[in-house]
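The structure is given below, and queries will be raised subsequently.
One chain of protein is taken out of this complex; the other chains stay put.
Right, subunit A next:
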Amino acid sequence: MRIPCPICGTRDRREFYYKGAASMLDRPAPDAGAAVWDAYLHLRDNPAGRTRDLWHHEAGCGAWLVVERDTVTHEVFGAKTLEQFHAD
C-alpha cells in the first residue's frame, strides 16, 4: 500500500504510522458525558468498504493525514493534510 502525502508525494506505507478511524478528529466537549466519550474513544463504525483514517507521516514530513481508502480492496483514494481536511 502506498499513501499519497500531499506534502511529500506518494510514499511507501512503512513511512506512516496508523492511528485509527478519522472520527478521532470529532472530539466531544469535556462535559459531554460518559456515553458520548465512550463512543468517541472506543466505539467504531468499522466499515467494510470506504473509510477515512488517520495516518502520521512519521518518517517523512511529520504531518497528520486523513486518508480515504477501501478496507476490502486496500485501494487508497487520496490523502489530505488536517488543514486541507478541515478547510473542506
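Assume contacts are C-beta pairs under 8 Å (C-beta built on N, C-alpha and C of every residue); 3 or more make two chains touch, one makes a residue touch a chain; residues count from 1.
We take it that contacts and distances are computed from a predicted model.
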Field: Omitted chain (choose from "YciI family protein", "ABC transporter permease", "MxaA protein" or "Sarcosine oxidase subunit beta") - UniProt protein name
entry: "Sarcosine oxidase subunit beta"
- line: Contact with the hidden chain, among A:L25, A:L41 or A:A59, goes to A:L41
- line: Residue list for subunit A contacting the dropped chain reads 1, 12-14, 18-21, 34-35, 38-39, 41-46, 48, 51, 53, 71-74
